[in-house]
Every structure is written in C-alpha cells, then in structure tokens.
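Here the structure comes first, spelled out in structure tokens, and everything after it is commentary.
Yeah, one chain of the complex is gone here, protein chain that is, but the others are all in their spots.
Per-chain numbering from 1; labels A and B assigned in written order.
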Amino acid sequence: MSLETLRPSPAFKDVLPIEYKDLVEHGPYTNRTDPSKQSVKVTDMGKFKEVIEEHPMCAGCAMTLFIRLVYIGMPNPEHTIVVGTAGCGRLAISQASVPFVYGNYGDTNAVASGLKRGLEVRFPNQKKDVVVMAGDGGLIDIGFQGMMHSWFRKEKFTTIMLDNEVYGNTGGQESGMTNQGKVLKMAPRGKFDKKIDALGLAKVAEVDYVARLAPTNPARVARTVRRAIMVAREVGHSYIQAYTSCNIEYSIPTPDVMKDAFAIEKERYGFEEIISPRAQEYLNEIEKKPKKKKTD
Amino acid sequence: MLIQDNIYLTRSNPSGQGGTQILYRLQDYGLTALSGPQEEIALIHWEVEVIRFTNLETADFETCHTTELADKTLKFYTDKSLNEFLQRAFQYFEELNSLEKMLPQES
Partner (left out) sequence: MANVKGSSVCRTATDEGKPADWIPGSDKQTVVDPMEMFHKLPREKLFITGSEAARECMRRANIDIAIAYPITPQSESMQQAGYLYDEGYIKEYYRGEEEIGTFSAISGASRAGVRALTATSGPGLMRGMEAISSWPGARTPIIMLNMCRVINTPLAIQPDNIEMSFMLNTGILLLHAENQQDFYDYPLAAIMASEQVDVTLPAVVSTDGFFVTHARGPVEVTPEEFKLPPRDGWRSAVPAMDNENPPARVSRDAPIQKSNFISYHMHASWQQEVFAAVERSAQYFRKYLGGLIEVVNPGAEDLIIASGSAVSQAREAVRQEGEQGRTVGLIKIKTIRPFPTKEILEAVKGAKRILIPEFNQAGWLHKEICSVLYGRCDAVIKDGPRVFGGMTMPTEMVMEALADFRKEVK
C-alpha cells in the first residue's frame, strides 16, 4: 500500500498518521517509476524514515542490524508482507511498518505458500512480495518440512534465515545450525552432529537464488535482499542465509559484535551467491536497465 | 436416478451402515434396492431382492426367491440396468397380483 494505491482526499492528508506520511514522503514508501528499485539508499541510513525504528532487541544485536537492512533492501515495502515464527527476530519484525504474519511454530513457509498464491489470485495486477524471515531453529528444525517443500514447489516468495546458530529466544539451546562441538543448553557435552548444510539443501531443491552472507557490508545486504525478492517475484524461490550472531548466548562483548561478524565471515561465512541460469538471465535484464539509459 | 414410480419408502440403510435403501411396492410384492458404502467408489452397486410384504399397513417384508424374476440376490452396477429390471419387474408384479386374486382364498 502506498499513496499510489490509497489516495487520501487532500483535505484528510494532514490527519493521516505522521509515521505513515513520513514513510511516503521521507521514506521507502515513496512512489517510484521502477518497481524493482528501492527509493532509499543504505548509505543514507539515518537520514530517512525507516520501516523499522523501535525494537526490544538486546543491545548490540547483529540480527537487528540485519533486519533493518532487509527492510531497506525491499524493493516495494508498501506491497510486502513478512511471515515469521517464534524466535528473537519476530520481536523486531513485528514492530515494522510492514504487515507481519506471526503464525504457529515452524509454519512460515506453508503459510507463505498459501498467502502468496492467495495474493496472486486477488491482486492479478499488483505484485505483492512475500518474505519469510525466521530463525535457524524455526526453519531448519521445526519448520524443516514446510521449508523444503516450499523450495521443491518453487513457491514464489523469499526465505531469509536469521542464523544465530542457537535458540536465542528460549534461552540458548543448540539448533540444527549450531556448529559441532559447541556446548549450549541441551548440548551439555557439546553438539554431536554437524551444522546442517542448508545451502546444500537449497542447491538440491534447485532454489533459483541462494545467498549466504554476514551483515558486514550493508550495501551488499540490501542488494542481496533486493535480488532475492525480485527473483521470487518473477522467477521462483529465493533463499538468503545470514549470520546474525547472538552476543548473549555466545558471550560476544557488545562492542565486538561486528568484529566477530568479520571474523566468522572470513572463517566460514563468506559471501556466496548461487543463481540459476533463468534467475541470472532475469537479473541481468533488470540490472542492466539503468546502464542502458546512461548510454542512450 | 432410479425410477420414482411405486416407491414405498426411501430410508438410510436400516442395518446402520450408511447408504440408502429404496423399497418399491406393488400391493403384496415389491423390491428392495440397497446401495451401501464401498471403499472403492467405482464398486458401489445396487443389491436387489424381490420381496413379499407381510403386513398390509407396514413396511415389514420377507425376501422372496420363488418368483420367476429372481431366485437369488441380484447385483446391478448401473442405474440404467436396474431401471430396465424394475420396469420388467413392475409388469410382472401387476400380472402376479392379478393372477393371485383369481386364486381361491386360503382359509
């Protein structure tokens, strides 16, 4: 929804909530000519009205930074619906100015499948982006079946895994994405098995756009999110796996959270994109456009 | 759809298994057509008995395997084949009922 869809009578415009007016006039809800382009820039952070501003997350939480960047990267936040499940992430996500479906445990990708198809039926002329944003436990453990099947069905929405490698919200139990040997609650002798290769699963399921990253480069996060959502809008499914450390359960000193992100990125969480040929073809097309205009 | 003439009663299967029973009646004689549930829907069929009513006022009857129509339980897999049989049976019962009237009454 934007002022494009909903046109308030000029007489009523000034009684609209200030937050909403700011989002339209000084934020990402701004009307735009190119529906694949975000109207705000990461480098301008702090200078525009953001989709998410207040949140109850822990001080220094890397996940919060990542979630902020996801909202900035959304090509059309005014036509986006986010689906989540229990976990830390939803504490921030539910505060955003984008509708948030807070479903049952691990039902995100099933709900998103129905939601996306429903929106396609109801709004044949207005693309609505659906984004699942949930934790590693919510997706790889309890939501595993729904996630895998939505990938196999190539449902046209984006899955974003906030991978803090632990159940943060329930108090620090090991998850499928925890590294082998790590001592956490419910893993008193260290986790027995390996971190699940979710990226490998996405490859097997032939997800059209797969990306792994850490929130070390804000512009890259925003660009990756935009690419993932655009591929989901037009081609097939997309999956982003982001390292969003838990400074509480992993005892990372607050000032060192970004230092940890850089270190883990270098060690085992380097930026990686796996793009199907048809997704690549599409991305080439939408990303070349501005260059063409310049040369014309 | 089955022939609707001469229907005396349509009821759910009185043995409690679901399905439908249709009773056709022409005076003393008649037919019961029973269609019960089947695990394979394609196997749903009609089980048909020739019957003789034992009470003029009620639907009480006994199966009758002594007519020329049938000496056993009949099975029909389509409404069409059963309807053909029903027409033949109705005609037969008319004749039977009028023949029986001519017989001297049992004392």
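Heads up, the rule we're going with is that a contact is a pair of C-beta atoms (placed from the backbone, for glycine too) under 8 Å apart; a residue touches a chain by one contact, two chains touch by 3 or more.
None of these values were measured; they are calculated from a predicted model.
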Residue of A:37, A:55, A:128 or A:203 touching the missing chain in the full complex: A:128
Touch with the omitted chain, as defined above, among A:80, A:178 or A:224: A:80
Touch criterion as defined above, residue of A:194, A:259 or A:278 at the omitted chain: A:278
Among A:149, A:182 or A:203, residue touching the chain not depicted: A:149
Contacts of subunit A with the absent chain, listed as residue ranges: 1, 5-6, 16-17, 19-20, 23, 78-81, 83, 90-91, 94-105, 107, 110-124, 128, 145-146, 149, 153-156, 234-236, 278-279, 281-282, 285-286
Where the unshown chain meets subunit B, residue by residue: 1-2, 10-20, 35-39, 41, 44, 57-59, 79
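Rule of thumb we're sticking to: only the chains that are shown with their structure count from here on.
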Whole-Å gap between the CA centroids of subunit A and subunit B: 69
